[in-house]
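For this depiction, one protein chain was excluded, whereas all remaining protein chains were kept in their positions.
Up next, subunit A:
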Amino acid sequence: MYSVVHFTAGSLNMPIDKSDPDPNPNQSKASKFRWGELEEDDNLDFLLPPKEVIGPDENGIKKVIEYKFNDEGNKVKITTTTRVRKLAKARLNKRALERRNWEKFGDAVREDVGSRLTMVSTEEIILERPRTPGTKAEEIKVPGDSLAQLSKGGAVLMVCRTCGKKGDHWTSKCPYKDLAAPVETFVDKPVASEASVAASGSGKGAYVPPSMRAGAERTAGSDMRRRNDENSVRVTNLSEDTREPDLLELFRPFGAVTRVYVAMDQKTGTSRGFGFVNFVNREDAQRAINKLNGYGYDNLILRVEWATPRAN
């Protein structure tokens, strides 16, 4: 005998309303009806497309697509994906089968179907083999992360001069670059002073390197990079399983992201609970902060703010 085990992942499709000033937003969802017939408001808006059930395929995945009205009155499509799985086949003997039909007693008598006393775990738990000391489980999980690939080398000891952390990143890749004030002032002022020096220097006939000549491209370049780091958003209260790809996925909808970083605890290989996301555009970063601050992600409430208190 087997039991049906469900785990559900719901997905909610938001109605198209913000960026598209459509006078009749509800109708953009009703693709089943013809445009010409839908002039007035008191039309077939109350009708919802029928529920679709895409039956269990060979992996046992069943999809149920339902349409509903949410609290704001917008039509909403809900896709529920469940996996139907057979549990262990219990070959019960005769007595055990009889016991299966016993009546409930004690506190179980008044048990309603909704009481969630017995639930199947949503997480897949495996018998974790002991890891040999030195290897990290994260290497398999985050192949795309350049930082992880760097540390895979193992023997190299990376020391960052800005934050002083060993073994995580080189100075040029320090995520706290914009936090270290001395580094910035160095970049800021000498650019201005060197421009004047260059002018006077060339006047004397001294060699002026291309980066310091008048109209040097480099100022714009460094300015661009710095402005990028000014669009750095700090995310705190991350769960310990969160990695760079997760942050990228979470922040990408708001705009182009140049880099993501999640601080890792070297000893345990898990996240230290915070990270940084750099946007290309400041407005994207601002929108991300507005939307994601207080957002529930992996059972924790995120705190999203500017990386340095420089929100003008």
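General observations
Keep this in mind: a contact is a pair of C-beta atoms (placed from the backbone, for glycine too) under 8 Å apart; a residue touches a chain by one contact, two chains touch by 3 or more; residues count from 1.
To be clear about the criterion, contacts and distances are computed from a predicted model.
Of the names listed as "WD repeat-containing protein WRAP73-like", "creatine kinase", "Eukaryotic translation initiation factor 3 subunit I" or "TBC1 domain family member 19", the one that matches the UniProt record for the absent chain is "Eukaryotic translation initiation factor 3 subunit I". Residue in contact with the omitted chain (choice from A:V53, A:L92 or A:I301): A:L92.
Residue A:R100 is the one among A:K51, A:K68, A:R100 or A:K291 that touches the chain not shown.
Against the chain not displayed here, subunit A makes contact via residues 1, 3, 5, 7, 85, 87-88, 90, 92-93, 95-96, 99-100, 102, 104-109, 111, 116-121, 123-130, 240, 265, 267-268, 270.
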